[in-house]
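Omission of a single protein chain aside, the complex is shown with its protein chains in their original locations.
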Amino acid sequence: MNSLEFTIQQIINAVSLGSLYAMVAVGLSMVFGILKMTNFAHGDMMMTGSYATVLLSALGVPFPIAIVAGIAVSALTGILAERIAYRPVRGAPDVTLLLTSLALTYVLENLAILIFSGSPRSFPTPDWMNEVFAFSDGAITFTSVDIISSTSAILSLLGLGWFVSHTTTGLGMRAAAEDMAAAALVGLDINRLIVIAFAIASGFAGLAGMLWAAQSGIIEPDMGFSPLLKAFVAAIVGGFGSIAGAVLGGYLLGALEILIVGFGPTELSPYRDAIVFALLIVFLLFRPGGIMQANREVKL
Amino acid sequence: MNRILILAGLASLALCAWVLPLIVSDYVVRLLIMVCINIVLVGSMCLANGFTGVFSLGQVGFVAIGAYVSGILSLSLADKASYLPDLPMFLAHIEMATLPATLIAGLVCAAIAIVVGLPLMRLSGHHVSVATMGFMIIVNVVIINADSFTRGARTFTGVPTDMTLPWVVGWAVLAIFLLARLIYSPIGLALRSVREDVIAAQAVGLPVLGTRLLAFSFGAFLAGVGGSLYGHYLGSFSAQTFFFPLMVSLITMLVLGGMSSLSGVVTGVIVVTALSEMLRNLERGVHLGPVSIPPLFGASQVVLGLLFILVMIYRPRGLFEDREISSVFKRRKQRSNS
Partner (left out) sequence: MTDTPPLLTVRDLTVKYDAVVALDAISLGIRQGESVALIGANGAGKSTLLRTISGLIRPASGDISYNGQSIRQSSPQAILRGGIAHCPEGRRLFGALTVEENLRLGACTRDDAAAVRRDVERVEEMFPIIAERRKQAAGTLSGGEQQMVALARAMMSSPRLLMLDEPSLGVAPLVTKLIFAQLAEMKRSGTTILLVEQNVKLALALSDRAYVLRTGRIALEGEAHALADDPRVFHAYLGVNE
């Protein structure tokens, strides 16, 4: 096997995986930035949108439209979650916020089991998304889903970057994340900012969920759990609350996992998740504020 | 006077534990056993979460370790040979009774807690819950991959199902007794000071890390014990038995009663266990004469989750906050006197 081609293949894999992590992590970081909430229900936004897409395409809606509608459903779920569960506990201690989101994820996942049953369903990935491209006699292969996830992630993340640095609403979000009271004093509508933040964060999760489902071919009620945990790691490593940090953390994590699976000894591969979390704990000891040092915590 | 009352209470509890199984149905007995095991488990979380200020989501990892350690130790030699042929020699020839296996499971958990607590208990703020949850994931991954010890992702089976009501009542009473001794002692005061204000506790010279580690590892001991009891109650289980859903249901019990109160722990366990049992019966489908409601899988969890959210909104510190039943009585007396 040619090692250069192998490396290129692994880089493609890392970018594809990192893109998914980054898209979930930005949402976690946006919400954390403003509300200081560790949002465990964020992963379920991946699930609600994907189920909506499956349902709509089963009803005969063309796939691209079903995807867009699915993302809208994710965003809507996020807005409803904020309205119904999070707004009443806003300003409560961290633990209360965290537990509320934990309870909400339990409700949403079991609601999905109640409505759609717990068994996996196939995701109607169209053939053009599963098209395989092979180079160098199959040493480098990727599918259209890989290309689509990476490009849509990069484009949408660039779009988000432009939004938070050029629009008044985006600047307002960063302002509110830094100092909620001062943001209220300059006349920003905090409720509106929070709703928009949830809509964007959940929309990104929805998009990530579609791409995740397109790659794995199935959806299930707890499909958001594992990527959510990875996204937490990405967001924390990047500096929880920093959007750029979350993107960086996402791609770093993608690279790390591919490094373990692709280049590490084969016995290590199944321990990938354990290694990631062990490294997170070690990382937090030395840099509790993340790479970007977005917020410093009390150190013991 | 007080002591006599407590002794009388304990004696009647013991009598109930012996006699009840003869009177009531098996179903009720199994429910009561579950309540007692949950008291041990939620009690262990109460110590780590309610009294240190470090909210750990990783407790279920210790429950898993406890169940597997005790399971491996108490599996019969024949079962070991057929289910776990690759077990190392020193384990392959051990067949322990439940009690020593349970104690060893607790001690193993306490030892692991000291090792993982050294980094974990140093963390604070928003990230510690994710990091402790990471511990649960690590345990889960290791159990699934440590094939020769755990049968991997397959069901671990053959654990002697010898949990009787007197047994678990004994453990629940012992757990509450130990927790009460610890929480309402000078060490408990230190724990609460660390919870209220880390910097102030440091300023008066309290060893924050040491205090947290003590609570964490004692909590882990109880979680391991509870895990062992749970394993011996179920008889067979898998890595997924001790994962996210168990964590959420234990936390629901913890927050409903109030995570800084032992009375709250007991109340939370009883209410949630009873409620989820009732809901589970409804879930199987109800036939009321001509009307029949089809089975609704997941409905009981949805209701419990909603209850959890309502508690967070209206009573975030639980039903008992940080009071105990006895102090509630005391306050009432004072009020009627004044």
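We just call them A and B in the order they show up, numbering each chain from 1.
The definition used in the following text is that a residue touches a chain if its C-beta (ideal position, glycine included) is under 8 Å from a C-beta of that chain, and two chains touch if they have at least 3 such contacts.
None of these values were measured; they are calculated from a predicted model.
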item: Omitted chain's touching partners, listed by label; value: A
item: Selected residue (touches chain absent from view) among A:Val61, A:Ala139, A:Leu171 or A:Leu279; value: A:Leu171
item: Residues from subunit A at the interface with the omitted partner, ascending; value: 168, 171-172, 174-175, 178-179, 181-189
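Keep in mind that, in the parts below, only the chains that are shown with their structure count from here on.
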item: Separation of mean Cα positions, subunit B and subunit A [Å, integer]; value: 32
item: Residue ranges of subunit A touching subunit B (in the complex, touch as defined); value: 32, 36, 38, 85, 88-89, 92-96, 98-100, 102-104, 106-107, 110-114, 117-118, 222, 225, 229, 232-233, 236, 240, 270-274, 277-278, 280-282, 284-285, 288, 297-300
item: Touching residues on subunit B, where the partner in the complex is subunit A; value: 55, 57, 116, 119-127, 129-131, 133-135, 137-138, 141-142, 144-145, 198-199, 202, 208-209, 244-245, 248, 251-252, 255, 296-299, 301-302, 304-306, 308-309, 312-313, 316
